[in-house]
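Removed from the display is one protein chain of the complex; every other protein chain stays in position.
For chain A:
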Amino acid sequence: MNEDLNMLEQTALNDYKYGFVTDIDTDIIPKGLNEAVVELISKKKNEPEWMLNWRLKAYAHWLKLEEPKWPNVKYPPINYQDIIYYAAPKKKEQLNSLNEVDPELLRTFEKLGISLNEQKRLTGVAVDVVMDSVSIATSFKEQLSEIGVIFCSISEAIQKHPDLVKKHLGSVVPMTDNYFAALNSAVFTDGSFCYIPKGVRCPMELSTYFRINAENSGQFERTLIIAEEESYVSYLEGCTAPMRDENQLHAAVVELVAMKKAEIKYSTVQNWYPGDKDGNGGIYNFVTKRGMCQGEHSKISWTQVETGSAITWKYPSVILKGDHSIGEFYSVAFTNHHQQADTGTKMIHLGKNTRSRIVSKGISAGQSQNSYRGLVRASKGATNARNYSQCDSLLLGDKCGAHTFPYIEVKNKTAIVEHEATTSKIGEDQLFYCRQRGIDAETAVAMIVNGFAKEVMNQLPMEFAIEAQKLLAISMEGSVG
């Protein structure tokens, strides 16, 4: 395969080419949100009473909250009564094999180059596909279940593993956490659930493709990953969405729980429709992602490559509760045209000798605005806590913006927090140097951007790097060396 991960190459230079809408018979409930809708969602999913009550509590709380106004992003007010809160592709009885999947859906995946069959055969990656809100197919389940790993949709987990869900759902991101988390808790329709039992090292990368599909349907994913003592799992999340004119709201919640000596690696490639060149359309991506290093010597790493969405509001965080636990955040955020990104992380040091590392690379092009917002907190008990943060921004052109908002709160004298930040522009000198060697400007920019992001790209698992390249390959047709 290509030595360089040319994942950012579509960047300033290509238009979004995933803009096709799949015509699938969709089971939709009317627009709007009220208690009856929450009840209807729960009923459609055949949920137990405790789940319904949990949702209703979240909904009641959400009503009391106000949408956050502090992010460095601008967008017209969202009408929450103009959103469809549930859309599921109609089920054809039980799905036993891919042959039973809607052929139109399979064609969509083919267009994206992620045919399940091919993936199963070639990559050894188990894929739990979320199309709109219901899981269509889950693969490799049997192989995983032999070693006790549970990898299924959250809906299935609610039915089959209620104790685990009850125990952990909302334990890291409480339903009251923030406006969008409360909304998600009330109306989430599906998502993934992973459980890695004690001492098990998950032998394959677990992967989910998200794809927003039905017109006007907000997407409210809920993901819960639990790694028991001394276990390890690497989870991959990647997404594309079809083009449309109206803005779509996406408010996911991801919760990770790592017990003693457990490690969770969570990687994301986010490539949702960013809107057109003039800033019309595009996805609003308001996500709450948080991991809890519950046990001592546990470790959680977030790696994200964000190139899509009109607006991104996202701060994958780690609560370092266990002594000697480690939190990491590696991020590449690319914005172009009129995209706005306010993203970063929170590292909350509670335990002794906890360590965290933040590497953020923001790349801005066009008239976009790219903000890093990060909090490092060392609480009273966080003796010898260590943090290292590095935030670099690269500007392409002179109409875009890069902003850095680092917040540091240290309440323990032994804690050491380091922060480094740089802002640079792709220089005429760099471009001229490349062009004098026969490398055209477009390729040169991609090369310079890739070089800038390399430290983060290197964190992506190889399997995902290949998949991510495939996802972008469509939009990079002809331009990738």
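One rule holds in what follows: a contact is a pair of C-beta atoms (placed from the backbone, for glycine too) under 8 Å apart; a residue touches a chain by one contact, two chains touch by 3 or more; residues count from 1.
Everything below uses one rule, namely that contacts and distances are computed from a predicted model.
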Worksheet entry | The complex's invisible chain, by UniProt name, from "Fe-S cluster assembly ATP-binding protein", "ABC transporter permease", "4-hydroxy-2-oxovalerate aldolase" or "Cell division protein" | "Fe-S cluster assembly ATP-binding protein"
Discussion item. Could you pull out which residues of chain A are in touch with the chain that's been left out?
Written reply: 3-4, 427-430, 432-441, 443, 447-448, 450-455, 481
